[in-house]
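One protein chain is absent from this view; the other protein chains keep their places.
Right after this comes chain A.
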Amino acid sequence: MSSSSLPVKAPAGRKRKRSTDNQSFLSSLPWIGPALLLILAIVVFPAGYMIYNSTRKISSVGTDLKSVGFDNFATIFSDPVLPRILLNTFFWVVSVVLITVILSLALAQFLHKPFPGRTLVRMAVVVPWAASVVMTTTVFYYGLDPNYGIFNHFFVQIGLMDEGFGWTKNAVPAMAVSVIVAIFVSIPFTTYTLLAGLQAVPTETLEAARMDGAGRWKTYIFVVLPQLRSALAVSVLINIINVFNNLPILKIMTGSIPGNDADTLMTYIFKVLQFDRRLDLSSALSVLNFAIVLVIVAIYLKTVKPMDEV
């Protein structure tokens, strides 16, 4: 038995390895099962349902009438307001993410340095994150009201303006103030991610750079920044998705503006649903939205390769 078992041992070993793979998958299923189910139920199923809805004709009351193939997509792509909306979305995402990351890099650097009261300042930075976005935005919205807003009141009192200006009543200024609010609420997460990245930078590398005679800027650009790559990658990616899909800020800040001059894809989807009552069209727009996010993420992963060297 022992003599015959020896030659077959090698293949058996390989086989056993494969079967343990299977076995380990099976034995891990009860552990990951609930999570998988959850993902199926709250991610895969709604997404599938959304895609299904986008190919249907649905009455304004919500009754599913019939399949229309890709007609809904033809309708949304021939919509004359779509280019402006996509442009707005692009401007919105790029400006918010770019400014947020730049400010957060500076802020993280500042919070990395020891100084008296640092813990307090670090905690203060979390506040916009801890507060509800709707609440924060509403505070800004009322502050910017032309008749009784505190910001307008302040600008009038210090003589910058003669009377209150409707910041949130015109497309361009409303987008601009929305960008500011979005930056305000995105900074805490970004700063903390970058701060964690900074703390992982070994001091030896900084000392070595100093020994080699690198100045502060050179140390930062060539030593610190490359080591922040994964932290930057995470914060940029999450921010892009988050900002792209942001509804509450824009809904509150630009919601009262007539027409679609201040709409991003997200608020437009909402308007199509709320005012036009077109569930089918808004589903098609959501599919478009989803596809754009996927493409952005894919391009990002391909070019920045954030997962290498992690």
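Note that in this section a residue touches a chain if its C-beta (ideal position, glycine included) is under 8 Å from a C-beta of that chain, and two chains touch if they have at least 3 such contacts; residues count from 1.
The definition used in the following text is that contacts and distances are computed from a predicted model.
**Student:** For the chain not present in this complex, what protein name does its UniProt entry give, out of "Isoquinoline 1-oxidoreductase, beta subunit", "Malonate decarboxylase acyl carrier protein", "Solute-binding protein" or "Cytochrome c-type biogenesis protein CcmE"?
**Tutor:** Result for the unshown chain: "Solute-binding protein".
**Student:** If I consider the whole complex, including the chain that's not displayed, which of A:F25, A:Y49 or A:F222 touches that chain?
**Tutor:** Checking the options A:F25, A:Y49 or A:F222, the one contacting the hidden chain is A:Y49.
**Student:** In terms of residues, what is the contact footprint of the unshown chain on chain A?
**Tutor:** Touch set of chain A with respect to the missing chain: 39, 42-44, 46-47, 49-50, 59-63, 146-147, 166, 168-171, 237-238, 241-242, 245, 247, 255-259, 261, 266, 271, 273-277, 282, 286, 289-290, 293-294, 297-298, 301, 305-308.
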